[in-house]
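Structure below; questions to follow.
Omission of a single protein chain aside, the complex is shown with its protein chains in their original locations.
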Amino acid sequence: MDDLLNVSGVSNDDSDEEHLTAAQVLEKLEQAWMNERLSPNLMECKSQIVEIMLEQIEEMEANIQRAQKGDLKISLHRLELDRIRYVVSSYLRCRLEKIEKFAPILLEREKSKSDDEPSKLSPEEFAFAKELVGNVDNHFKSSALKHMPRNLQNIALHEITSRPNLDHYVFLRVHQREEGVIVDPETDDHAEDRVDLEVGAQHLMRYQPIEQLVENGAVSLI
Amino acid sequence: MFGEKALDLIRELHRSRDGTLGPYNEDVVRQILEEMQILYEANQEDVAQVVQNDSDQSSLTAIQVRHDSLQRNKRCLLAYLYNRLMKIRDMRWEFGSVLPPDIRRNMSEREVQWFSNYNRSLSSYMRSIGPRGLDLTQDLKPPQNVFIEVRCVEDRGEIELDDGSRILLKKNSMHFLPRSQCERLIRQGILKQVA
Amino acid sequence: MDVSHKSSSGMLQDYMSIDDILMSSERLPSVFLVPVKGLGFLDASTNKKDIAVGTKMDLPLWLVLSLAHPRKKFISFDYTKPYKGTYREILKADASVVDLHKIGPFFYAFGQQLLTLNHNESLQMAKCLVLTFMERFRKIMDWSVNAYEHDNSERQEKLDEVERNLFKLGQKSLQSFQQWEMGESRKLSSSELVSRHRKRKRDMSE
């Protein structure tokens, strides 16, 4: 029985995540979830982590099916699965909301980005965003634009969609020391306001200067 | 001033900020499009004149005013359509894939079409997640227990649970059910979580 | 979380925003510096065919932004009262007692839009916007974290649209925190839209 439920050793071929235990993958997922919930724009998709976690859930569920009902251990496992499923759902739901909001802009970025820049959208999210933009575009055309004078019929959705506010203020905790982060370059011409981010410290500042630090894990949003 | 009709549409949206969807205002939409046509034709005439007599400042100004009015009308119309779509989108998440008839009645034919397209995109996205798909309209709050106690708010007859067992949902009856089995019924206001 | 409230420059309007559209329909006293052919009917005070140079009209901001643009200068315009010297002095004296909604209701957003156009008092006005919010901030914060007292709706009435939104955010956090304290925060509940819809149906059938 113990062996039956032991799924903490994960192996996933040639992936970044291959040396991690299931617990470590879960921790990464929780981190990504928090960051995504608190950041103003869409972050890089952690598809692989999601994939691994859902496989873990699937495997554990299969094991539970085979085990005895009413067992204390089983009900505790169930609770853990519900917890993890919540994190995955909430993470993907939050991403979906942002994708729906910013889809035209996100698709435009995908078009213009260089090949070595990572895509922010998973292939499935990309497909969803494309369909959504197509549907909105269609609706605009058929309900209004095609009845307008000819020179007004064109629109570029990405130009009229509201943009993520990168100047949004966020709370963060520091994991890796970072020196001289410029926090307030735009409103003060004379002295740029710089801060050192020390490990363990918590700060309140605009998102834009630390966007990359969140992406690479040097800081996390809290 | 030009654009007043368009502003009426926006005011209409503003009044229903609570998420409700008023009837699609076909009439005013048509009137705005007519105003746009008139503005456009008047501008065509003035443009033709300016081409012949290029120093006519008063025509140029008139063209500018009409041009701005056309853009304003366009913006209001698109914002009207877009904000309605976003409400309809929210309803997919709150009511599910079948909307109550009185809400549906307030949608234009094209909005109904948009809703069903959105539905289809969303379902196919959710099916594509993980090995078996993941219903993102579920698990909306962090779980505390696998089983929860619920009270039935209205008669709903018999329903079947995932494990094949059947329960009778009778008004005021109490049930102890897996959370995953009753989340949707709670969202729809058929069950109420007690503890 | 409303993360797309405004573009990063803070001065651009959000094309699809209902608030921005309403805001840009507020009017400004303007004077035509050039004639306008055939649009005399827009000026309700006369029945002339054209708009003559020197005609005074209250124009909506969306039109002023175009016609008063430094490259065109088809019109000159003046600030509305809340942005002029006398009012700036009142705000300076004690911003926190002023009914911004009455003189607004988009006091800040409208003011910010005016700043994109040249005006000889623009710098004083820009400073006034910052100071006004700074002075009112403490009160809005204290109100918004206080449990729904009887005079809350009255307080809200004196707030500009942005401030009202802030106030609501504070109240919402307070409510969810209190729900959490009572151990209700993780209970599943019916969706808001569904409840409202049911209630309306009930009301109608009664």
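Here the chain labels run A, B and C in written order, and each chain numbers its own residues starting at 1.
One rule holds for everything that comes next: a contact is a pair of C-beta atoms (placed from the backbone, for glycine too) under 8 Å apart; a residue touches a chain by one contact, two chains touch by 3 or more.
Keep this in mind: contacts and distances are computed from a predicted model.
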{"item": "Per UniProt record, name of the chain withheld from view [\"Mitochondrial import inner membrane translocase subunit\", \"tRNA-splicing endonuclease subunit Sen2\", \"DNA replication complex GINS protein PSF2\" or \"Molybdopterin synthase catalytic subunit\"]", "value": "\"DNA replication complex GINS protein PSF2\""}
{"item": "Omitted chain - touching chains that are shown", "value": "A, B, C"}
{"item": "Contact partner of the left-out chain, one of C:Thr55, C:Ser144 or C:Ser191", "value": "C:Ser144"}
{"item": "Touching the absent chain when the full complex is considered, from A:Leu20, A:Met205 or A:Ala218", "value": "A:Met205"}
{"item": "Contact partner of the left-out chain, one of A:Glu117, A:Glu159 or A:Asp193", "value": "A:Asp193"}
{"item": "Residue of A:Ala32, A:Met60 or A:Ala103 in touch with the missing chain, whole complex considered", "value": "A:Met60"}
{"item": "Residue ranges of chain A at the interface with the undisplayed chain", "value": "2, 5-8, 22-23, 26, 30, 34, 37-38, 53, 56-57, 60, 72-73, 75-77, 79-81, 83-84, 86, 90, 165, 167-171, 183-184, 186-189, 193, 195, 200-206, 222"}
{"item": "On chain C, residues whose C-beta touches the chain left out of the figure", "value": "1-2, 5-6, 9-11, 108, 111-112, 115-116, 118, 122-123, 125-127, 129-130, 133-134, 137-138, 140-142, 144-145, 162, 165-166, 169-170, 172-174, 176-177, 179-181, 183, 185-186"}
{"item": "Chain B residues touching the omitted chain (full complex)", "value": "141-142, 144-145"}
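Here, only the chains that are shown with their structure count from here on.
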{"item": "Separation of mean Cα positions, chain C and chain A [Å, integer]", "value": "33"}
{"item": "Of all residues in chain B, the ones touching two or more other chains", "value": "78, 82, 140-143, 179"}
{"item": "Residues within chain A bordering two or more other chains", "value": "160"}
{"item": "Chain A-touching residues of chain C, taken from the complex the two chains share", "value": "1, 3-8, 10, 14-17"}
{"item": "Of all residues in chain B, those that touch chain A in their complex", "value": "29, 33, 36-37, 40, 70-71, 74, 77-78, 81-82, 85, 89, 108, 110-111, 113-114, 117-118, 121-122, 124-125, 128-132, 134-136, 138-143, 145-146, 179-180"}
{"item": "Chain C partner contacts - residues on chain B that touch it in the complex", "value": "1-3, 7, 10-11, 13-14, 18-20, 42, 46, 56-59, 61-62, 64-65, 68-69, 72, 75-76, 78-79, 82-83, 90-91, 93-95, 100, 102-103, 140-144, 148, 179, 182-183, 186-189, 192-193"}
